[in-house]
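The excerpt is restricted to a subset of chains, each kept in its original location.
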Amino acid sequence: MTTTYREAMRAAIRDAMTRDERVFLMGEDVDRYGGCFAVSLGLLEEFGPERVRDTPLSESAFVGAGIGAALGGMRPIVEVMTVNFSLLALDQIVNNAATLLHMSGGQLNVPLVIRMTTGAGRQLAAQHSHSLEGWYAHIPGIRVVAPATLEDARGMLWTALCDPDPVVIFEHGGLYNLEGELAADAGPVDIDRAAVRRTGEDLTVIAYGGTVATALAAAEELSGEGISAEVIDLRTLRPLDIPTLVASVTRTHRAVVVDEGWRTGSLAAEVAARLAEDAFYDLDAPVARVCSAEVPIPYARHLEEAALPQVGGIVAAARRAMGA
Amino acid sequence: MSRRRAAPVADAERAHGLLLLREMLRIRRFEERCVERYSAAVIRGFMHLYIGEEAVAVGVMQALTSDDAVVATYREHGHALARGIPAGALMAEMYGKVEGSSRGRGGSMHIFDAGARFYGGNAIVGGGLPVAAGLALADQMQGRERVTACFFGEGAVAEGEFHETMNLAALWRLPVLFCCENNLYAMGTALARSEAETDLAVKAAGYQMPAWAVDGMDVRAVEDAARKATTQIRAGGGPVFLELRTYRFRAHSMYDPERYRDKAEVETWHERDPISSFEALLTASGGLTDDELDEIEAAAAAEVEAAVAFAEAGTFEPVEDLTRFVYSEVRP
């Protein structure tokens, strides 16, 4: 049936709450308001205020409460409205969620799922346009995923909830209105492997979340120039599925990594470094990175567009990689 | 004799009443035009309207001098205008033009004006409070008798930064005027659903900070409270907390179906519209004539049109300048 990324996400939450009574949703304005991006709209009526739980503006407390609730036998889905505000809860994520299993010598699991919206592109300016997936992917003890398709929006949540360890799900704000066909019986999907979204021979374009569509559009344009680009969607940002990347680059010998994060210290840097380590002798050109410019994201549309990865930039990087 | 002496006072009072009305009206008209410009998709991003809350910013600003500092939130059009930032610079900012107060890099949520000591325009709830405390600390350490007015919504009270800053300001007796704009909702969350203790003055007591609640729909009540507070602060009495009881007439931002409150509630509050009620009050007391009202409306309309024209005529920053202002261009 035809659906949207937003509806797929909502279906996934509804499905999880129906399957397992230990599952509940907690976050700012998730109830009557339906969530900042209307993902949880209608769930309050269906499951009630206990399980669709509105919180005060206390990011650290309610994320930490999610950790405690998970320790206490629940399966919380904590919605942090956006990654921008997650900085206020980062201590709980880094120092508790990610470390409790280890600090307790394997005694304490934290089966917690944290969902947050990420990314720029809607002229929300410097404080509301962060892409910090790379930071989260740096933290041992948590898993990080980025659904870029309807199938993943529908299927990653349940798998994440079944995982005994904390999983952070990044939903790019630009994807909620993405519309398309989704099998009526679409269900859980793995959260371990990267996926080849388009096959190609000449070079590999690696992207995730909000930039997968951009990468595919660039591949389309490149095909017009006779350049056959393979497009890989990372899907899981921690741990990275390096074998899938290396297998592709070993065939294509060239790679472009796309990342909406600022270039320096981006997740793209890790991917590029790993490829240069594990596929060094197969690379015919430097791994190129197409990332956001090193600037707090500006409000003005033309400046914001110039700051973010675009089709043109990916195509240009691909041409350079091809030595064209 | 007394008549003779009374007269000028009355005149001054009358003039001040007209000024308060003028200030509130120019904010109202400016934002009404913003809505229209937003619908025309010229203004983009998040835009939060102050309509219904004008008495708060206008009242508080009366108690501030040009040396004082102001820290506000993403709902700051009213504060910026009341502080004297040109409407044109604001409108141009929302157009994303170089002529904007932040060269178009900030937009509606990030209005700044160093000259007016207007420090934003902060879009992280609670994020402005520590900065306000720091501005006040700088004044205290440099022996300046300034006040820093910090505006924030009642929703921010739940944030840890509110708690940390209230304590720090009270502990160090920093010259901060905390202006909590209690419009009853944080997006869709009613105060009672986010605070165990909804009497905010009681919270201030937890920091030994003087606090009082004020009718935020009554511009004169707000001004009086602000004057009383700033006098106390300038005298070295330490920070003061004002709970300004007001109401947001419009949606939280431009995207908000308002499922969390019913029309009736909104209607009742409309009856207390800070502008129409003050208009009525002035008129009744002979403080406002129809001609004066027409003149004020005309002036506001003219100012708004001039602002739009200024923004329209503005230019876009060259894309080559994208990475300017990340670091200072001059280093020692």
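Labels for the chains are A and B, by order of writing; each one numbers its residues from 1.
Note that in this section a contact is a pair of C-beta atoms (placed from the backbone, for glycine too) under 8 Å apart; a residue touches a chain by one contact, two chains touch by 3 or more.
This is a predicted model, so every value here is computed, not measured.
Undergrad: How does the whole complex break down by chain label?
TA: A x2, B x2
The rule is simple: only the chains that are shown with their structure count from here on.
Undergrad: Given the complex with chain A, which residues does chain B contribute to the contact?
TA: The contact residues of chain B facing chain A are 44-46, 93, 96-97, 102, 104-107, 109-110, 122-127, 155-156, 158-161, 186-189, 193-195, 256, 259-260, 316-317, 319, 322-323, 326.
Undergrad: Residues of chain A touching chain B in their complex?
TA: For chain A paired with chain B, touching residues are 28-29, 31-34, 36, 54-61, 84-85, 88, 122-128, 293-296, 298-303, 306-307.
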